[in-house]
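The following block contains the structure, expressed as structure tokens.
All protein chains of the complex are present and in place, except for one that has been dropped.
Here is chain A:
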């Protein structure tokens, strides 16, 4: 059995320790907000936070996160996280999503970026692009992603 702390809750799961955390979330725990895109840390659709840092859950074995705290899109956008709530609201305000499949990962990367900034700091376009470069959106919502992140940052001041 492997012990996991996900969104503040303890879980015991009986899986192969090499199983990527993505599949524990999706198949074992039934949390489908985190998406499967590439299975190789290339597209960012599976992004979750490990102790506040954005990681690719499709390529991180569950055994490597036993001691850490995992946060997923379900928790980040439930209104209890100040930065997550601001990002979620900006995403809706800017009507960012098209197909929406990559947006969980986009929001998790954006939230990690904004949470890493000093209070009141506004990210530059270069900082936004650099933080979001690992997240593919095949629909091409990038212009609205940029605008939503800048807007979310301004509401956090």
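Here, a contact is a pair of C-beta atoms (placed from the backbone, for glycine too) under 8 Å apart; a residue touches a chain by one contact, two chains touch by 3 or more; residues count from 1.
Methods note: contacts and distances are computed from a predicted model.
Of the candidates "Carbon monoxide dehydrogenase", "Polyketide beta-ketoacyl synthase 1", "Carbohydrate ABC transporter membrane protein 2 (CUT1 family)" or "Aminomethyltransferase", the chain left out of this view carries the UniProt protein name "Carbon monoxide dehydrogenase". Considering the full assembly, A:132 is the residue among A:115, A:132 or A:153 that touches the omitted chain. From the options A:65, A:96 or A:156, the residue with contact to the unseen chain in the full assembly is A:96.
Summarising the interface, chain A meets the missing chain with residues 15-16, 19-20, 23, 26-28, 30, 32-40, 42-43, 45, 72-74, 77-78, 88, 91-92, 95-104, 107, 128-130, 132-133, 135-146.
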